[in-house]
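Excerpt of the complex: some chains, original placement.
Every chain is named by a letter (A and B) in the order it is written, and numbering of its residues begins at 1.
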């Protein structure tokens, strides 16, 4: 894809601190995958399985590990971590909407709020009493920050986000539209006739460098705080229940639901639409497959899955009938083994 | 249900271009299913299994295929596709909020935006720089359209929708409240310590006649665009990841999650809460059952499922224990077969 910005390879090498083998003056105006890249574009090579694509790639330059540099017919930028270098180069071609520091006249800023001069507050934003923003924060239109909400420096909160009272967020947060942080956890005591609301007295504490996708929800804690560690990345439509603690640098993919009072370790990956039952602990460096339900605590790092694979529905129905008989089938196998042993 | 509008059967026959067998002057003021319809209402007959309901139906008129017309004791409107005719008649009884063309004084329209006279822009709407709207568009309160967003003609965007910069949408779109189109795709490169954000340089291109439910999210592409074809219908709480392409006229039911870089063909149906892993292709006319996970590409049209059926939990637990032993059980069966063959 061609973007609206362009750089010489010399500039890119300098910004990314990479060694360039080739033409410093060559101009690139976009990024593309190996297969579709054309002249004027920069690509990256990360997966040895695609070595033939690298050999045939028409990009003006490719970010590549030193040992594959020879396979590339054009300019190369040498990186020991080409995918990370690619991530770093994307920011150069991004076209973020420019938000000059200012407070839109339609924003409702409580008289108790003292805003740094470097912030941008969009139209119809509501900042309730005692909100505190760090420098360079950008708050998109229609977003609500409740009483006592604290944001660190360089936070980007997109449009139509709702953050309830007393939520605290570190530096460099990105929160996408439609997300809700700090709504009441789902807690009720059943009195035999009806559900009595347990008011949620905790809050949500979010570390530094956290990104939260669109339409995700993180509930406030009951008696303690819900905690999101540093560097945690949360995709769209994720639900994190009250009293959870998500360890640093863990990744929660889209549509995942974490039940209440769950502790997830550091460097975990919850696959898309995965989930957990409540009140369990998952240790560090656990990866859970897509649409798997973690039904008990996991104490050993590794990859975990539940569910069954996709089949043609006719085959799946036959197997499901048998799944309903599975305990009985297992017993019959045991019986057969007994009989065979006797004979 | 009785609605606030009424029509004679003659009028309805004329509007829907159906043959009426019965009283042209008969007035109907509502629509109901066969079973609960009363005099003054119009019903439809679509499923031969309910022929007895048709025979006993008290509706003033029924939309029916010619061959079942005799089974109906009252007026009939003859249609070769009664369910489609029913769909067409619902619009006659709908009570859409009237939105006279106007721009609410509280809307924030960037000076670079030239609006057609026929549009309605609600309270607190934000239209950023270079937004382009076709004629007759209606934008509900609190909705945000980022820089460079383009909408075709006759689009209805409900309240509190967020559409990020450069998203392009065709004619006749309906987008329900709370949905977010064009937020960043979920892409990071792990550098051994932390996740480095891959800026999402693509956008979202949406064809004509697309409906998107409430609280659904469609992410912008990384290097290319995320594409939603013509006539695609997306239910509530659906997540569509970056770089996906959804073929024309496919249906995505509620709570479904489509991982990144997935291509779905034309005329597919993703059942409720279904999902896919990333980087796969699903061919045309594939139907995926509710809560099934498509874990690899599907190259043949048909119906696919995963998961197991609901059982009483006690029975389910016993079978699940056996599922954990299933590989071992299968091996034991093989062993038994060997022994039997020997003997």
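Following the convention adopted for this analysis, a residue touches a chain if its C-beta (ideal position, glycine included) is under 8 Å from a C-beta of that chain, and two chains touch if they have at least 3 such contacts.
Computed from a predicted model, the values in this text were never measured in an experiment.
Total subunits of the complete complex, with 2 given?
Taking the entire complex into account, the copy number is 3.
Everything that follows uses one rule, which is that only the chains that are shown with their structure count from here on.
Quick one: chain A and chain B, Cα centre-to-centre, how many Å?
The answer is 26 Å.
List the residues on chain A that touch chain B in their complex, please.
Those in contact with chain B are residues 1, 3, 31-33, 36, 81, 83-84, 86-88, 90-91, 93-95, 97, 104, 106, 122-124, 140-142, 158-160, 174, 176-178, 209, 211, 213-215, 231, 233, 235-237, 249, 251, 253-255, 272-273, 290-291, 307-314, 316-317, 320, 323-324, 326-327, 329-330, 333, 336-337, 340, 343.
Per the contact definition, I'd like the list of chain B residues that touch chain A in the complex.
That would be residues 106, 108, 124, 126, 128, 142, 144, 146-147, 160, 162, 164-166, 178-180, 183-184, 186-202, 215-217, 219, 222-225, 237, 239, 241, 255, 257, 259, 273, 275, 277-278, 288-289, 291-296, 298, 302-309, 311, 315, 318-319, 321-323, 325-326, 329, 332-333, 336, 339-340, 343 of chain B.
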